[in-house]
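Following this message is one structure expressed as structure tokens.
All protein chains of the complex are present and in place, except for one that has been dropped.
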Amino acid sequence: MELINKMLKGDKRACARLISIVENDEKESEKLIKKIYRFTGKAHIVGITGPPGAGKSTLTDKYVKLLRKSDYKVGVIAVDPTSPYTGGAILGDRIRMNDLALDPGVFIRSMGTRGYLGGLAKATRNAVKILDAYGCDYIIIETVGVGQSEVDIVKAADTVVLVMVPGLGDDIQSIKAGIMEIGDLFVVNKSDLFGAQRTATEINMMLDMSPKTDRRPPVVMVTANQNKNIEQMELEIQKHYHYLVDNGLLEERRKKNIKRELLELVEEELKKLVIRETENNGELDSMTESLFNKETDPFTLRDTLLSRIK
Amino acid sequence: MFDKEKFEQLKVARKNWEDKDLNKSLARSPERKEAFKTGSGDIVERLYTPEDINDLDYMEEIGLPGQYPYTRGYQPTMYRGRLWTMRMYAGFSTAEESNKRYKFLVDQGSTGLSVAFDLPTQIGYDSDHPLAEGEVGKVGVAIDSLADMEILFDGINLEKVSTSMTINSPASVLLAMYIAVADKQGVSPEKLRGTIQNDILKEYIARGTYIYPTEESMRLITDIFEYCSKNVPQWNTISISGYHIREAGSTAAQEVGFTLADGIAYVEAAIKAGLDVDSFAPRLSFFFNAHNDLLEEVSKYRAARRLWAKIMKERFKAKNPQSMMLKFHTQTGGSTLTAQQPDNNIVRVAIQTLAAVLGGTQSLHTNSKDEALALPTEDSVRIALRTQQIVAHESGVTNTVDPLAGSYYIEAKTKEIEDKAMEYITKIDELGGAPRAIDAGYIQKEITDAAYKYQMDVEKGDVVVVGMNKFKVAEKAPQGLLKVDPMVGEMQKKKLVELKAKRDNQAVTEKLTALKKACKGTENLMPYIVEAVREYATLGEICDVMREVFGEYEQSVML
Partner (left out) sequence: MDKPIRVLVAKPGLDGHDRGAKMIARALRDAGMEVIYTGLRQTPEQIVAAAIQEDVDIIGMSILSGAHNHLFPKVIGLLKDQDADDIMVIAGGVIPEDDIPALKAAGVAAIFTPGALTTEIVQFIRDNVKR
């Protein structure tokens, strides 16, 4: 494919087109990923997540600018929610990153979730692969504002930065432990605000209460809109990366994610296969019927279906 | 408010009226619509009676003109004493062109000047800045240095006129230039009268001509408060503006709530900077919009006056009555004008003029009929000014103070808007004050929600805009619109080159260096800016010094 060659040579338009393909066209997307997969795995993938209003976009902007000082090539994927009613979305994260638009070493792409839950879009992981093959040293994924269960970012990133701010009305305690567990690094943004120290203390207390592990995530206080202490955050992200590498954990983490992705793909395909097998001829309905009437049980039917596919 | 026995009789009478007269009437012919709404989308009842205002205490809530809480106006005689200032906002192209328009306006009976600056000036760029390309002289006059300002006011005696300048982020620079021009005319600063808009918060909210971050902008503003209280005592140091908030699509109650919340933030900032509330509060002025819903608008102004008086007295413990008086300029609503059948706009502006006057405005700009299409021509500006003169001299509404007071609807509506505005203020207080609420995008989002609702109502036809979504005609393209000479940018650039060759560049550098040092400290910046301006440092040079030290504001958008 010509687009792939262009993209590999660093053509932004081709890169953008390819990301559209993975967003829009499943068949073409598969062909594409097959061709570029061997070029991936080089970038350090950083996830930036946290509640709405935490200042994730501003933080991303400042972080990217810092990385650019060392001439790293950076890709950004910013995910915003798609309206479940209309299928439309307003993707507004670029507003905070406008002066990066013209930097030749930065590629920013906004994505709507398009009905996918978990804080990312379905195509995010594949878009990351494209940016990886495109030659980015860093790929930053900014998730939608998370509530309680949008933790897919761990499946996609090497380092997850969890951003908090004082005074959002939510105590740290009220944020589900599940979310706290995904943070490799905690950032208290807007630390010029009243209550910032308290937020940091609460996070620290919570981390101290968590089961002991080899590495306790650090808490960094920044004020992104004043560009304050971003260096510290960057340093901690690097330290985390080195920690992973030095302890063989990067490989472990990535393998875990690759395995998970593979199983998800299989699961998805298997489901499609079963549906194709049974939906049109009415078999799925009659199976449902017999289950409803307690003539059989779901496990037996599962085994029947699976044996047929084999 | 009413005699108890009579009030009970009224309740009975009303019940009977509803059961008999009203129901019969409704049965015969139903009303035109299920719900009747104000221009802001609030429900209007069929009938207002003493029942709707019985809870109001007349002396406490309404009172007498010139007395707290100033609901009926801040002066005892209002327009019987002196009419409002007819102040037409004008400015375009070069200082030379705008100077001609000002002289024309003064000849036509305008009683105050109001200067419109172009966007590069408003954002602190000289005309030769790359971002100024295509914008020079378009929405106002281009001012790059004191040299332009001298031309702008050439032949206009600054001791005699009061001048309003719509300038915000670089307000201190333009005020410094004005002081310097006056000085050259031999007019000392304490004699100068006028207003600078100087309201950065609404720029962040709605108008967009910001430069510096919030904290630094607030410092510039309080520096001006302090400097003027000592040196330019008759100058209105800020015009806290709801106008643009309304233009952005807010409701009337939001206009009041958000504007007064901004006002609270300025007062707090000045007090924090060590100023005594009564030293600067009398020089605070306000700026509101006038939309088409006459009675809602009149109520809005009255509500704003009453609420501000209470805030100043109760929240800030002001002692000087002047600190409690909300004085305001009004401009008719630009967003209410239609590009279709533009002559209809004359009628809209007349209604809006009535609203502002019945609401007790201190000064008024009336929009011209062609402003949805382009900058106004002299002819259309004349009609707009005549509209004010007709209301002032022929309509009779100026003969008595606050003539609509006591209307059950007006008083009920005044109370309703006051209450709603106070709810917004409380919410903003909870968010940590206006700057924080803006930072969080709260205020912008509320306005956008209201604007979108209105837009959808227009598109569904629930709101009728005559000539636009109803009563349409086929129209020819309008003729004779004002065009700004596209060469203005080039002319300004040439002037800048000449200026930089002529002035004492070493003195400029010295003054700018001194300013920079002051920016890094905590001193009042005004004297340094005045010094730099006198040496013909350009607006862009001065603003760049401050940009370098202060940084720039980043927009907060919530869609």
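Should a chain be cited, it is by its letter among A and B, assigned in written order, with residues numbered from 1 in that chain.
Criterion: contacts are C-beta pairs under 8 Å (C-beta built on N, C-alpha and C of every residue); 3 or more make two chains touch, one makes a residue touch a chain.
Since this is a predicted model, take the numbers as computed values, not measurements.
K.L.:
Looking beyond the chains shown, say which of A:Glu26, A:Glu268, A:Glu289 or A:Asp303 touches the absent one.
P.N.:
A:Glu26
K.L.:
Identify the residue among B:Glu203, B:Asp439 or B:Glu535 that touches the chain left out of the display.
P.N.:
In the complete complex, the chain left out is touched by residue B:Glu203.
K.L.:
Which of B:Leu47, B:Ile390, B:Val464 or B:Leu559 sits in contact with the chain that's absent?
P.N.:
B:Leu559
K.L.:
So that we can see where the missing chain sits, which residues of chain B does it touch?
P.N.:
119-120, 122-123, 125, 131-135, 138-139, 203, 206-209, 247-249, 335, 338-340, 372-375, 448, 451-452, 455, 458-459, 465, 468-469, 477-478, 481, 483-484, 486, 555, 557, 559
K.L.:
Over the whole complex, note the residues of chain A touching the chain we left out.
P.N.:
Residues of chain A in contact with the hidden chain: 12-13, 16-17, 19-20, 23-26, 82-83, 86-92, 94-95, 98-99, 101-102, 107-110, 112, 114.
The definition used in the following text is that only the chains that are shown with their structure count from here on.
K.L.:
Centre to centre, by mean C-alpha position, how many angstrom separate chain A and chain B?
P.N.:
46
K.L.:
Which positions of chain B touch chain A when the two form their complex?
P.N.:
The touching residues are 213, 432, 436, 440-441, 551, 554-555, 557, 559.
K.L.:
Which residues of chain A touch chain B in their complex?
P.N.:
53, 58, 90, 92, 95-96, 167, 193-194, 225-226
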